[in-house]
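Submitted below is the structure of interest, expressed as structure tokens.
One protein chain omitted, others in place.
Right, chain A next:
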Amino acid sequence: MSRKKLSRREFVAATALSSAALITAPYVRGAYAAGKLSMGFWDHWVPGANSASTELVNEWAAKEKVEVQIDYITSQGNKNLVTIAAEAQAKSGHDIFQMPTWWPQANAELLEPVNDIMEPLIKLNGDVNGTVKYLGQADGKWLGVPASVGSQIKGPCSRIDLMKKYANIDVQEMYPAGSPPKADNWTLDTFLKAAEACHKAGFPFGIGLGETSDSVDTAGAIFQSFGAQLVDAKGNLTVKTDAVRQSLDFYKKLLAFLPPDVSAWDDASNNKWLVAGKGAMIMNPPSAWAVAKRDAPQVAEQCWTHGFPAGPKGRFAPYLPFFWSIWSFSKNKEAAKSLLSFLSQPASIEKMVVASGGYDLPAYEKLTTLKVWEEIGPPKGTLYHYPNPYKHQTLSIAASPAPPKVAQQIYFQATLTKMCLRYYQGEGMEKTLAWAEGECEGFMRS
């Protein structure tokens, strides 16, 4: 058997040829060449809304060759908050987590800055509102990308018929579909008179004064309308001010016209109040209207979502955004940023907003006039003013502008609603203020 011996020259030539072939050959990516990415998304209330997110993520994953895993985590029983706390402690978990309101700030040290994607997104979609900046930025660092999914304004949802009949207010005329609001007369005084009239007629406004988010958000907007802050942006205590006193006096008057049990209301109580046809107004995103559309269509046909009444210091509406944040321990940060950028493209945002039936609100100013809010009904145009298309009210969150870590305590300890309730139940004004000041002092610990 003959065996050809490889000469030195032949060996060098073969090596050079194979190296050249390898270098010049086209790069073929495998199915999941760009690695894996896991995300914990908020489990949407609206049936079918999650599927829009899933489709978008899968579309991006197929294009970028990334293996993705989505977990939809409910906020029922605060499961999402518990998961955030667990992942922050373990420094392990999802790559991306959809965090509500205060949580990017609470976990600021553990989040990857996303300035590099936020700047182009703001150029593309327009600026974001002040509350998104307040909650999403720390020391110039963006802690997450504002997610349209789940973000909401908790403005008034009024009964057209009852408001017209008993309060002599035509909410459709005040907030006409397709055109700017004519709401100069829609002030806290008008609101209080309407509350009294509807209460007398047996259809009181359904505004809670419990310790859950809906109650706190309404109180927050009313306090801000009076210019009342418990702690200012620099962290100074500002409880004992005339603005806070005025807010408490206003609430005392308002409480007399609300259902007697509002101190025990939770976030479901106002929805039930509207759907059962018991009241002329609640403060809520359109989820209550959506349930009415299914369970009590005759009520839904009479619902109109609109702006907040204005107070002496302006017109404020509670806005609660979600953020998609990337944990600093994520192993695929570049892919995560690429996905968040894709999910924040106008087409992606519109797809998610449509899937949520108009519930979700984009944070960007160029995206508040999508067709869905114009067309959805009944009645047609009921959600036209929901996304604040004419920016005639300031979107805010209760307890702001206190430093976010202090404000979070004020918010979750429901200090504002507790103050209103204490004062309403007969506690002296100064005693209530002293109590609140003591509470806020405690919230400032670092």
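As a working rule, contacts are C-beta pairs under 8 Å (C-beta built on N, C-alpha and C of every residue); 3 or more make two chains touch, one makes a residue touch a chain; residues count from 1.
Going forward, contacts and distances are computed from a predicted model.
Missing chain, UniProt name from the options "Aspartyl/glutamyl-tRNA(Asn/Gln) amidotransferase subunit C", "Carbon monoxide dehydrogenase", "Carbohydrate ABC transporter membrane protein 1 (CUT1 family)" or "Putative spermidine/putrescine transport system permease protein": "Carbohydrate ABC transporter membrane protein 1 (CUT1 family)".
Contact with the chain not shown here comes from a single listed residue; of A:Glu10, A:Asp261, A:Asp295 or A:Glu430, that residue is A:Asp261. One of A:Thr187, A:Thr212 or A:Ser287 touches the chain omitted from the figure, and that residue is A:Thr212.
Remark: the omitted chain is touched by one listed residue; of A:Asn78, A:Ser92, A:Asn115 or A:Asn236 this is A:Asn78.
In the full complex, chain A touches the hidden chain at residues 78, 81-82, 85, 89, 102-103, 106-107, 109, 210-212, 259-266, 269, 272-273, 276, 278, 405, 408-409, 412-414, 418, 421-422, 435, 438-439, 442, 445-446.
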